[in-house]
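Note that one protein chain is taken out, while the other chains of the complex remain in position.
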Amino acid sequence: MKALLDWLARTGRETGKTFKLLRRNKMGFFGFLVIIIIVLASFVGPMIWPAEQSANVEAINKGISLDHLLGTDFQGQDNLRKVINGGRDIVIIAFLTGVLATLIAVVVGAFSAFAGGRVDSILMELVNIWLTIPKFPLLAVMATVLKLNDIVTLSVLMAILDWPGLSREVRSQVLSLRRRDYIEAAVMLDLGTRNIIFKELLPNMMSFIFIRMIGTMTHAIYQQTGLVFLGIVPYSSANWGVMISAAERRGVLYNPQAIWSILTPMGAIVLFQLALVSFARSLDEVFNPRLRTSV
Amino acid sequence: MKDIIRLDHVTRTFQVRRQTIKAVDDFSLTIHEGEIMCLVGESGCGKTTTGKMITGVLPVSAGTILYHGQDIAKLRGQGLRQYRLGVQMIHQDVYASLNPAHNISEIIASPLRRHGLTKGETGTQARVRELLQMVDMTPPDDFLDKYPHQLSGGQRQRVSVARALTVVPSFIVADEAVSMVDVSIRISLLNMMSKLKDAMGLSVLFITHDLALAKYFAWEGKIGVMYLGRLVELAAARQLVETPHHPYTQVLLSAIPEADPEVTRKKRTIQLRSMDIPSLLRLPSGCSFHPRCPRFLGEKCEKIVPELKTTFDGAAVACHAV
Amino acid sequence: MSSATVSPTLPTARNPLFFWLERIVSNYLLRRILKAIFSIWLVTSITFILVRAMPSNPVEIMIQDLTSAGYSPDEARTQAATLVGFNINQPMPEQYLEYLRNVLHGDLGKSYKSRGLRVTDMIVQVLPWTLFSVGLSLLITFTLGIMLGAIMAYKRDTWIDHLLSNLAATLDAVSPYLVGLLIILLLGVIWRIVPITQMRGAMSPGIQPAFSLEFFADVFTHVRVLLLVYVLSAVGSWMLTMKSSTIATLGEDYVTVARARGLPDLRILTAYVGRNATLPLFTRLAISIGFAVGGSLLLESLFTYRGVGFLLSRALSERDYPVMQGVFLVIAAAVVFANLLADYLYGWLDPRIRIVGGE
Partner (left out) sequence: MPPTLAVRDLSIEYKARRGRVQAIRNVSFDVERGEAVALIGESGSGKTTLGLGIVQLLPGTAAITQGSIVYQRYAPPAPYTKPVAAQQVEVLKLQGGALRQFRWKECAMVFQSALNALNPVLRIADQFADTAKAHGYLQGKALQDRAQHLLELVRLDPARAWKSFPHELSGGMRQRVLIALGLLLEPQLLILDEPTTALDILTQRNIMDVLKDLRQKLSFSLIFISHDLSLAAELADRVATVYAGKVVEIADVHATFKEPTHPYTIGLINAVPTLKGAKEDLTSIPGSPPDLIELPSGCKFHPRCPLADQLCQEQEPELQAISAGHQAACWHWKLAGEALSRFKASENRA
């Protein structure tokens, strides 16, 4: 029981410190807040403001007004409501791809660094060759051939394409940490490989892994919108990517009135990407032991 | 006295740009229980590689290392675990030897918890305090939740020693343990280590490039001088410094300045045949010191690798001219 | 103690084949070329598998389309074969080998949609547009990135550094496609500076390609907005890389020693800080040249700029597999070649590596 209480107290203290450190970096904290808002809005929002089913003829392409805060689109549906309902897919794709790619990369990268020798060199040769293949065109070709109809398979495909680059970086990070004396001392004290990886190595790599994960998430959002624009990924649901290309196809560029129907989804994606990046840039401080102690 | 560590014709090779270099070449040494053995030599002579092979993190390329008479390569199960915990190392770099993400009590407590050396959390905390006391970090409570970057170089090295003692080892490899610590507190670290050595009956392999330090720390023990991977001279510490036999040892001793103007300015430096240090990639044939050796005998030194012979006063020297 | 050992003489040469293999592996550049060829072969195989060998793959679909369009099954098969450029009735391995032979001869099969046009010719026709637009923008982005990056490093922690760093981070975070849309909306729709027509296509319909000023003026008016988007979407990361590389170099001892030697600032900035800081950027430049061949799939279609990217995007939406396959192969080969170039360039630029045989 006491160990449990200790553990709870310690995690409480640690999260408290993390928040204090986060607040110290204004940009990072702002990013963190925006991410939370977007995720909440995308999952809770649709319950409160479900998407309008029918078109509303007389409100087509209206600008900003009181009852339509962000104007309406070519079907007369309220842009704000559409954006709220369009976020869920994007958030899922971003987190699913990011976590999946990072997970595979960390496992393969760490394994390859620890295995060393022939296994390591073969694995890394393959990764290097894989990296010379341009990603987006390959994704586009595979997407056309494989008929992706739901976001989960799309995310898995994007994760499969993205993890090799990440694993090479993880491997070099593990290799450089592994040569440090405190890891060698842990090996001599026979603390066990599992302990060494999770308790000695990972804490020093957390900020590195998180920043790379967020990089993959931003990249996933970009690729999804691109595929939708090229018409390769079907219009299964009205997510932000679909909203943008639908508006673009409806000739928004020639009708200044309808501009809001494209600006709203674009604004949402840009805001989400910026929030992710500024949060990532503050993570260095959050995980830096030197700073954690001065809080 | 029983021997604790024995190296038999140990060799370690590395691949450098498609070539094989011998970092340690046909190295044999015996260290008895409770003894202090110093390994002295310039950088690249293989002393650290030897230390790492003894601790088992670096496998040998040829030859065998015996711990209490058993070949460490063949140890399994309980015997292996006993050896693993029996031999610990104190590293040189005070900034890299402690995990920056853990505080001091975690660093010392994790081996205790891992091997169940203490009863419950209270037992562990008590043992951590006891260990900090042993390395003269008093009062221990001041340091428990401090992080490595909050300690001075000397304090960090003491924590490193305390961590090594958690598993009650019988053999410590100190690899340049004090060379990064300020001169003024170096001696207190060494005194603490020799006090612990006697208290726990440890044997120590003290690796350093500083012959004066080796003589001071090993006072009763032995000093081995290494050159380009080979042991060239082995003798009792004070005897080696006062009456060196191997030309390389003599050159080293003549080159070291003394902290006393009268002495150091009268010292005559032995002139070497050539200044540039041969690289391990193009190791000179025969005795690898022959291109620079002031007592070069010609073909014999160029062709045959001299082996260690015992001299009249009990020193072991690998040189044809002795 | 050890017996006296005479130092080992040179190992006797083993059989000649092994000796040759040993020499090839040891030569760094030869090994790199072999690796490059292997990756191109890998890419060719991937595209072959994707297009041909996967179940319900597009070639079958082509045949079904043709049969539904009234062709008899056999006729449909032969027709599809001519289009794809190899005989689809043979067992899989033969088809694969024939496909490889065609690729080696530069014959990437015929376009499905625009009948009779050879894919290779289509690519060659559009390649100059992409190389021109992406190449030019790469040059601008590279020089701009280095200069702004260096300024950010020298004027560290001043207002200009914060401004440029945040600007660079923002531009880097937002995807190029969105930057493109934003620029079109801003320039074309909201501020109306550039008429929409000039943001469409590579040149006006009536103009004949000739070495006339008029032709170049027309080309430039069409490409300038696309250039702006390319530069804006890429310059951010170049600036950040240059900034961190310069900061690292400024911290080096040889810069302090150069100052201690009383060298003029200009000399230090160019030969000491400049050359060392830009080393990593040159390799990255070489690699991006490779990606230049592919152009930007999205931006070229957004601006309907008839380049390689546009060709691939149309092939993708029209499911024109031979073209898709061909373009993808050309892009991949260009990237592989660029990587080779990058390695060689780095070896040549950095003496520490040149002397050691580009290891």
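Per-chain numbering from 1; labels A, B and C assigned in written order.
Criterion: a residue touches a chain if its C-beta (ideal position, glycine included) is under 8 Å from a C-beta of that chain, and two chains touch if they have at least 3 such contacts.
Just so it is clear, the model here is predicted, and its values are computed rather than measured.
Note on the chain not shown: across the whole complex it touches B, C. In the complete assembly, the contact with the undisplayed chain comes from B:277, out of B:126, B:277 or B:297.
Although one chain is not drawn, its touching partners on subunit C can still be listed: residues 252-254, 256-264, 267, 271-272, 275-276, 279, 350-352, 355. Residues of subunit B in contact with the chain left out of this view: 42-43, 152-155, 182-188, 191, 209-213, 215-216, 219, 241, 251-253, 255-265, 269, 272, 275-277.
To be clear about the criterion, only the chains that are shown with their structure count from here on.
Which two chains touch most often is answered by the contact tally, and the pair is A-C. Between the CA-based centres of subunit A and subunit B the separation comes to 49 Å, rounded to the whole angstrom.
A straight line joining the Cα centres of subunit A and subunit C is 25 Å long. Measuring from the averaged C-alpha position of subunit B to that of subunit C gives a distance of 53 Å. For subunit B, no residue reaches two or more other chains under the stated contact definition.
Within the complex, the subunit A residues that touch subunit C are 125, 128-129, 132-134, 136-138, 140-142, 144-146, 218, 221-222, 225-226, 229-232, 244, 248, 252-254, 256, 259, 262-263, 266, 269-270, 273-274, 276-278, 281.
The part of subunit C that touches subunit A in the complex is made up of residues 35-36, 38-39, 42-43, 46-47, 50-51, 54, 57-58, 169-170, 172-178, 181-182, 184-185, 188-190, 196, 291, 294, 297-298, 301-302, 312-313, 316-317, 319, 324-325, 327-328, 331-332, 335-336, 339.
Across the complex, subunit B is touched by residues 2-3, 6, 180-182, 184-192, 195, 199-200, 203-204, 289-290, 292-293 of subunit A.
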